[in-house]
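Moving on to subunit A:
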Amino acid sequence: MSDSLSLVSILTLLPFVGGIAVLLAGRAGRAPARLTALIFATAAVAITALMWWRFQPSAPGIQLQEWHAWEPAIGLAYHVGIDGLSLLMVAVSSIVVLMSVAASWKNEKQGAAYFSFLLFLEMGLFGTFTALNFLHWFLFWELSLIPAFFLIRIWGGSARARAATQFFVYTMVGSIALLLSFLALFLASGSFDFVELTRMAQNGQLAAAIGQNLHWHQWDTGHITMALFCGVFLGFAVKTPVVPFHGWLASTYSEAAPETTMVLTGALSKMGVYGFLRILLPIFPEQMWRARTVLLWLAIATIVLPAFTAWVQNDLKKMFAFGSINHLGYCILGITAVAGSSLATAAQVHEKAAALTGVMLQLFSHGITAAALFWFLALLARRSGGLTGLHEFGGLRRRVPIFSGLMGIALFASLGLPGLIGFPGEFLIFKGVFPLDWWAAALALPGLLMTAVFLLTILQRVFSGPLSERWTGMPDLSLAEQWMLAPVIVVLFAVGLYPQVISGMVHATVMQFVGLVRY
Partner candidate 1 sequence: MSGYVDLLRLTAPEIVVTLAGLLLLILDLSLLRRASLAARFRSAVLIGCAGCIVAVLWLERMAAQGALPAGMLVVNSLTQLLQLALLALAIMVLLLALSARFTTHAGEYCSLILFATVAMMLLVSTQNLLVIFITIEFLSLSLYVLTAFDKESSQSAEAGLKYFLYGGMSAGILLFGMSLLYGISGSLALEPIAAAVSSLPSDPLLTLGIVMVMTGFGFKIAAAPFHMWAPEVYQGAPTSSASLVASSSKVASFFALFVVFSIGLAGAAGSAELGNHSAGWTGLMAVVAAASMLWGNLAAIAQTSVRRLLAFSAVGHAGYMLIALVAHSRQSLIALVYYVVTYALATAGAFAVLGALEDEKIDSIVDFKGLAKRAPDLSFCLLIFLLSLAGIPPLSGFFGKFYVFTAALNQGSHLGLLWLVLLALATSMVSFYYYLKVLKQAYVAEPTAGATAIHAPASKRAICWIVAALVVLLGCLPDLLLNKIAAAVPNAFR
Partner candidate 2 sequence: MLAWTIYLSFIGAIAVSIMPAKSAAAARITALLTTLLGLGIAVVAVAQQPSGQLLTIARKPWIPTLGIEYHLAADGISLVMVLLTGIAAVAGVLFSWNIDRRVKDFFALYLILIGAVYGVFLSFDLFDLFVFYEIAIIPKYFLIAIWGSTRREYAAMKLVLYSFAGSALVLAGLIAAYVVSGGRTLSLDALAHFPFPAHFQMWAFPLVFVGFAVLAGMWPFHTWAPTGHAAAPTAASMLLAGVVMKLGAYGCLRVAMMLFPHGLDSWGFHVLGFGSWQQVFAVLAVIGIVYGASIALVQKDLKFVVGYSSVSHMGFVLLGLMTLNQIGMSGGVYQMFSHGIIAGLLFAVVGRMVYERTHTRDLPELSRIPLARLIPFAAVTFVLAFMASIGLPGFTGFIAELEVLIGSWRAFPWMSWIAGLGILIGIAFSWRALQATFFGEAETVSEPLPAITLPERLGACLLLASTIALGLYPRLLMGLILPALNGPLFEQLRRSGWR
């Protein structure tokens, strides 16, 4: 346990400084502002890379830890660190933000204020993914809300006011439930620290503490813990989102500017799943097991329903939005299946490890892919004067071949075509879930199918078919845009062909999580 200001703190502070720098640079014009933003986003990626390099994949536990006392009387401490999961999330966030900065490069409406909000959002993300003390974590969780809200509210589309409000209100309700449950936990256990609470949950101390310290109308300890679990679950269910708490997402993603949605879907949505893995699973393993049937059904709903809904949409943004819910549903399925059965045989360990590795891969893949898809949407919208309807286009393949080709790659990646980044994650999840809960996996298959259907529909409607006269003058991707997109495409292929780069890194962490499910 180090006690010095190290990489993690620097990483978290960097975007904040960056945001201020952008504002100051913005006085001199948009160009200095966006350049500053680019510099800081790149620096964040660089530091993430440095952390990746320093990270020891085989060592279990939290690395690069820092701990400072902050306010002991209320259990608040500055405790940060990374394990495989956090590092992955941090990587996704930094990459997606960089992508978003690149996507906004030419968009005149988005100036210095936009970039600085983006960077503040990045700080919130980094903070959330590396914090190990609830209050510290909650600080960044809430802090990420504000820039996101403003990004939606100010630079969004015509119905942005309502969308932003919905986004804010839904998330807030979840946050309050989270907070109240954690306060009760603190009362019982005396700690807000995730590592500490995990340890207590593992050796039964937490249950004993709850039974001892929380006396609510003579409720049974199990019931109290379940109530707390529900509170925490609600918070993350809203964020992910899990059906039926997903009402805010479609309008938010479609009203926000596509460049903003890149970050919303690429990074912010991961916060929910991260919460499942970092908090819900380690601290409430028994409750997850007890509630497994309900949770599995919710996961299935999250996979299947949005896929069907996406199919009947008429707007590309909405389709991608629902697709996003669907993709994260696989993660929930994987986590729930892992939690839903107790550790027994070595084979089961293997399956759970597969499922969780799949979840990690899916998180990374979805982040990059969804961000890429919305980037393409942004590029399309800029060329079409803001239109993004499914039936507005047609035959674009002939007019803008490079664009169509690259977007097609992204679409196939989202679909889960083998060889691209989307495949390993989904494959591993199903591989792991089938033996554990075959019926859930079976029921989730239609979701897979529908995803393929609607993505192919997009391909067909937008890129194939006759070219309408409206788009005869549409310019193809400029050289600059091609250069910016190239690294993304490379990643889509690289990780698809060589997923070990990720799965190797998270292996120790995955095993640790698997080991947590024991009660």
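As a working rule, contacts are C-beta pairs under 8 Å (C-beta built on N, C-alpha and C of every residue); 3 or more make two chains touch, one makes a residue touch a chain; residues count from 1.
How were these picked? Simply put, all candidates are chains of the complex that A comes from, given by their letters.
These numbers come from a predicted model, not from an experiment.
Q: What candidate from 1 or 2 touches subunit A in the complex under consideration?
A: That would be candidate 2, which touches subunit A.
Q: Enumerate the contact residues on subunit A facing candidate 2 in the complex.
A: Going by the criterion above, the answer is residues 70-71, 73-74, 76, 135, 138-140, 142-143, 146, 153, 161, 165, 168-169, 172-173, 176, 179-180, 183-184, 186-187, 214, 216.
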